[in-house]
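Right, one structure below, let's go through it.
One chain of protein is taken out of this complex; the other chains stay put.
Letters A and B name the chains as they come in the text, with residue numbers starting at 1 for each one.
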Amino acid sequence: MSVTNLLDNWAAVRHFHPIDDKPHDPYKWAMAIDLDACIGCNACAVACYAENNLPVVGREKFKHGQVMHWMRIERYWEEDGRDFPDQGFQFLPMMCQQCEAAPCETVCPVGATNHTQDGLNSQIYNRCIGSRYCSANCPFKVRYFNWYDYPTTENVWPAEMNYQLNPDVTVRGKGVMEKCTFCVQRLRAAEVTAKGEGRIVREGEVQTACQQSCPTGAISFGNLVDPESRVHKQWQAQQVDLDKDAQEKNQKEGGTDLRGYRILEELRSYPSVMYLERVRESAV
Amino acid sequence: MHRYLCFPAILAGFLMAVGCYAATDQQPTLTTEDDLGPQVQQPIEFPHYRHAGNRNTVDLTNSDPTKGGMEINCQYCHTYARRSLTAGIPPLQKCVGCHQNIPSVRDKPRIVELFKYWDAKKAIPWKKVHDLPDFVRFNHERHIKRFIEQQGRPVQEVCGYCHGQVKEMTTARRQKPITMGWCVSCHMKEHVVVVANKDGIPEGGTPLGKQAYWYTFQKPAETKNAAGELTAKGPNDCWLCHK
Partner (left out) sequence: MIDSDSVKNLAGHPFDRRDFLKVLGWGGAAAALSGCGNTSIEDGKETVVSYVEAKDYVIPGVAVYFNSTCAQCDAGCSITGKIREGRVLKLEGNPESPINKGKLCGLGQAAVQHHYNPDRVREPLLRKGDKGEAISWEKAYALINEKLAGVKGEEIALLSGDVSGHQKVLLGNYMDSLGSKNHFVYEAVSPAVVRAANLKFYGVEMPRYRIDKAKVVLSFGADFLGTWVSPVHFAQQYAAFRKGVDGQRGVLIQAESKMTLTGANADRWLAVRPGTEGILALGIINALGVSTGDVAELVKDYDKARVSRDTGVEPSNIDKIAALLKLRSPSLVLAGGAAEGYVHGMQNAAAINLLNQVLGNVGKTIEAPVSVPFPQMAPSKGRTAALKDLNDGLAAGKYKVLFNVATNPVFTAPASYKFRDNMAKAGFKVAFAHYLDETALQADLVLPLDSEMEDWGTHVPEYLADTVQINIQQPLMERLHANTRGMGDILLALVKQRRAEEYKAFDDYYGYLRSAVLQNKAALGGAGSDDDTFWNDTLSNGIVKLSGASGALSLKVDVSGLKLPAPKEIDEQYPMNLIPAVTSNLRDGRHTNQPWIQESPDPLTTIVWDSWVEMHPKMALQLGIVEGDIVKVTSKTGSVSAQVYLFPGIYPDAVSIPIGRGHDAMGRYAKGYGVNPFEIMDAVFESATGELAMHETRVNITKTGQRVIVVKDEGPAGGRQMGRKIAARVSTDQVDLSKEV
């Protein structure tokens, strides 16, 4: 997305995806998360802190809802009059869904968040003016705003702790919105390497930080347009289509025996993350 | 970004946008003395002209043709640039590796200084000449791959796009504005791309993605320049440099 594109035809740009005049080629990064494998252990969330220079805000700011976890684990249980959550919890890792027609993109007054050709919802910190419209418009509430200048806030990165900061990721200052990037620094590095070798990124060549750490392998990530990728196979097996707001399989008589679904897809934001429903044993 | 920077940033962005728009398909404007970076005082006044300058053509004070430049490839010392985002600084070992075998200049003040650092096993505190804001990640490796390795352009010409005629300098001085608008002005130009094979796919490209080389907005669209060469613009994805 360049400034000329913005000026030329803003409307065309913002409706760019998933309208098929320019299909994703050769990349469309997407994810599939198996909620039956997710155990809610938080390894992904900590991996995200480590990879993406997320500040630790402390108790007081956490209380005010200013926590900066790009990846959070939501958890639910059945409360239908039972004494105990006797069928366990449902954990759901929630991060930016990298919508194809992202509601956040259309409302940014300065074009700081926009779509990339490989299907990511980019957030450009140096362009952001902190209007927070994007956050207000995000149905998943996965955008986080820097209310403070964390690099200079006491005990966020005191001496030596800052040695851990990832040089490939900008440390955000005050007044900027941020969110999950699908570890874009890793993607770009892999893409650029592949480009130099005249090929596309192979399946398994790039992992997001959360995927890499997940002990149960609940998260798979890859190139949705590559028929060899696990994500592609999963989406296909679950009959979830990127460019539909209501999946055909759900409209069949008698429901479906497939687990794949996308959160709030009826809002037509076309998320790039497919979840697989949690399974519970019917015999106990 | 600091709050007080926001407005100037928007303003600058807007002006840049207008500027870039007007500048489409034009050469970036020639740099003037105002665009030059400051003269940077380095701990050792390293003579680039001596190392990289052309043989016999460097205008040396004593005009002795035997003491011309040595035409050393930029990448001989700046070896990290082709392998990393960052060009880095050659390790001291690199300097000494040659200079311990050049007794003729060993007692020159700059070389004496060099060996002082070496004997103390202390790195030379060079000053940074080309500084970018912390949110910019320029990729040296990619540019070298694209223009030197794939297209076979001369090294000094390619490095010179951004660094100017370093081979004529002693210590380097910034020659180009190195602003985003300046970067983008080049990315918006049509650049010749490597020869296509019989399927119209650029050499090294893959059938899966005809745009293997252009995964950003500008598909080459089979545009050809007057010489009949396939051309394409550079990528213009914000997230390539800002992330």
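What we mean here is this: a residue touches a chain if its C-beta (ideal position, glycine included) is under 8 Å from a C-beta of that chain, and two chains touch if they have at least 3 such contacts.
Here the structure is a predicted model, which is why all the values come from computation and not from measurement.
Seen from chain A, the chain kept out of the figure touches residues 35-37, 39-43, 45-47, 49-51, 56-59, 62-63, 67, 69, 72-77, 79, 82-92, 125-126, 149, 151-152, 155, 158-167, 169-173, 176, 209, 212-218, 230, 233-234, 237-238, 255, 257-259, 261, 263-264, 275-284.
Remark: the residues of chain B touching the chain excluded from display are 1-2, 5, 9, 37-41, 80, 83-86, 88-93, 117-118, 121-135, 137, 174, 178.
We take it that only the chains that are shown with their structure count from here on.
Centres computed as Cα averages put chain A at a distance of 35 Å from chain B.
Within the complex formed with chain B, the residues of chain A that make contact are 1-7, 25-27, 110, 114, 116-118, 120, 122, 124-130, 149, 168-171, 173-176, 181, 184-185, 188, 191-192, 195-200, 226.
Listed in rising order, the residues of chain B touching chain A in the complex are 1-3, 6, 9-10, 13, 16-17, 20-21, 24, 133-135, 137, 139, 141-142, 145, 149, 184, 187-188, 202-206, 208-213, 215-217, 236-240, 242-243.
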